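Sending over a structure as structure tokens; questions will come in a sec.
Every protein chain of the complex appears in place save one, which is left out.
We call the chains A and B, going by the order they appear; numbering starts again at 1 in every chain.
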Amino acid sequence: MSAAPVLACHDIRKTFGNLTAVNGASLHLAEGEILGLVGPNGSGKSTLINAVSGYFPIDSGQVLLDGHRIDGIASHRISHRGLARTYQIPRPLGSLTALDNVKVGCYFGRRRSGNSDVDKEARHWLAFTGLGAVTDAPVASLTLHQRKFLELARALACRPRVLLLDEVLAGLNPVEVDAAIDVIGQVRDSGVSIVLVEHIMRVVVKLCDRVTVLAAGSMIAEGPPQTCLRDEAVVDAYLGRQHARGA
Amino acid sequence: MTSTGPLAPSPLTRRPTAIKLAAAAAVLAVLALLPVIEGTGRNSSYLIVYLYFVFFWVTQSTSWNIFSGYAGYFSFAQGAFYGAGVYTTVLLVEHLHMSILLIIPIGGLVAGLTALLTGLIVFGIRSLSGEIFALFSLSLGLGFGVLANNVNAIDGGSGRVLGQVSYPAWLGSVNQMLYVLALVLAVATVFCARAIQHSRMGYGLAAIRDDEHVGGTLGVPTLRYKLMAFSIGAMFAGASGALHAVLINFVTPDAAFGQQVPFYVIVMSVIGGRRHWLGPVLGATLIYTTNDRLTNLGMVELNQILVGLLLTVVVVGLRAGIVVQLFRRPAATAVAAAVAVLIVEVTGRGGDVITTFAWAMLSGVAILLVPDRVYQMTVRHRPRWWRLGRLTAARDETASPPKPRVSGGLR
Partner (left out) sequence: MSQMVQTLITGTLVGGLYAVFSLGLTLPWGLLRVLNFAHFAYVFLFAYITYELAAVHHLDPLVALAVTIPFGALLGIVTQALTSKASLDTFGTLIATFGLFLILQAAMSLYWTNDLVRIPLTDNPYFVRAWHVGPYTIPFVYACAFASAVVLCVGSYFLLERSYTGKAIRAAVQDPQIAAAFGVNRVRVSYLIAGVAGTSAAVAGGFLAMLFALTPSGAQGWVAVVFASVLLGGLGNPRGTLGAAIIVGVAEAMTQRYVDPTLAKLTPLALLIVMLLVRPTGLFRPAVRIGQT
């Protein structure tokens, strides 16, 4: 990796009272790659995503997007610099239709489209994620699958350089998962670098160029998915020492 | 602030059809010509006064809604901005004998600047959440009320008489002048609210209302928009207050900063609907008209019961207010109103235009309050011409609200 990483996190630390959720985690995302962020439950993955995207301030460490520090700056500025994210439990804007949700991304993301383009763009992104049929539906009527993809469409409408996907496939059936893999692949091909937080291992193996493993708030392994996931420390973290020795 | 009513269709994407534009133009034309034909027909000069108050409340409610409705930050402190406008007039008339045409925009500016400064502290330095802001504004609003009642320092006595206010002669009598300027202000405020709603800023405010964190993540400049909406709303409230001072004439701190304005703007906007510019217009017209009619009959308590009942029923049943329901059942409402007018005129209970109008509105509201299930049953076989609204066809076909199917999750 000779080029500078598009997203770099150095020694992130975040505590909640007595609980240290993230303890010196570092992360590098190269341009055009899909980085898997895996780890057992409670390892701090979502916290790390939240910290990187500016949902809450970090206690120490640095987050750099394209070489510029984005930790501590206002959320909307982070978005304008080119960072977008989805939420583990979808958070659509409840009083708006699906189309309007995506329009918000078009209006306020990196491109900041004007009134004349917004409608077309929003429809494009909805079609891209397969939601063309439900553009005018109120979000309350959408299934979980549709909401997750609405999140994705909305995040893409912000024209990000880096996209953080927080367990976007959780709760989907295998058919939906396969469709999602296709879409995510297309997103990467269009030039967006992705950090994929995921539990479903076959997805991680199939999609990710590299994988970082988080356990108890810090990194324990990094590398290509095939080798990384077989690493003794990783298996230990997920399944326990006995299994690790057998791997 | 959480959003209300997940079942309500998004009104943000509406575009005016030819019918609506024509109807709006017709209404405005009639209203504009009314002072010219004052004195003809039944009780016309009271009609002018009544309509002035309708314009006043439409302006106040709409201005409140620009921030509190669109962005979801409930404010109980409308009285501060309205009162600032009132006192601007008092001071400028007393010391500089300015024309009312100059005073109104200055009153607006004063109120707008006050809002901007307060907003900078409350949103910028401390960044209060929606709920805490509501409580904060409640405290401020109550504080103003107490000050108004007790402290005489504001005007050193028990009130000031405004005296002669100068205005261009072509506006006619004082009542006509008040009417015309109030109409202009109301149109301007509603126009501005509509423009904001359909604009980029409207989407940004809606994002702030529904989920401010997510809005920020999507790139909405939340601080800037909150300040803008807050100040613009306050500006119109102040301008309207500046004009209203002329009507009040004997201005006491209680009249300027009392609880009446902040209370009613909230009630009117909540009942009318806070997400759409038409909501406060409808709410203000409805509440003021019934208020006027019932107070005339001496039934003050009955009026309060009616307002309380409407408030509770709307919040529990209609969530997003009357206006959204109106978009779903426009024809039925129009028919109900027309039938009411017919009955009232035939049975001779009309009295005057205002009473007939009140009955028409109440009938329309009654139709809107019918629960969806009952409504679907009774109008299942309605003819084609019934479906006037653009969205009604698509929306009404869903007989029962679809339940969101969320699996897993931690909530």
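Here is the rule we go by: a residue touches a chain if its C-beta (ideal position, glycine included) is under 8 Å from a C-beta of that chain, and two chains touch if they have at least 3 such contacts.
For clarity, every value in this text was computed on a predicted model and none was experimentally measured.
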### Message
One chain isn't displayed here. Which of the visible ones does it touch?
### Response
B
### Identified contact with the non-displayed chain, of B:Leu33, B:Ala195 or B:Ile305
B:Ile305
### Task
Would you indicate which residue among B:Ile48, B:Ile66 or B:Ala134 is in contact with the undisplayed chain?
B:Ala134
## Note on the structure
Listed in rising order, the chain B residues that touch the chain left out are 1-2, 4, 74, 122, 126, 128-132, 134-136, 138-140, 142-143, 146-147, 150-151, 259, 270, 300-305, 307-313, 315-316, 319
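FYI, only the chains that are shown with their structure count from here on.
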### Task
Round to the nearest whole Å and give the separation of the Cα centres of chain A and chain B.
42
#### Entry: Touching residues (chain side chain A, partner chain B) in the complex
53-55, 74-76, 78-80, 84-85, 87, 89, 91, 93-97, 99-100, 103-105, 107-110, 112, 115, 136, 138-144, 147, 154, 158, 170-171
### Query
Taking the complex as given, what residues does chain B use to touch chain A?
2-10, 12-13, 199-200, 203-204, 206-207, 209-211, 213-223, 275, 320, 394, 398, 401-402, 404-411
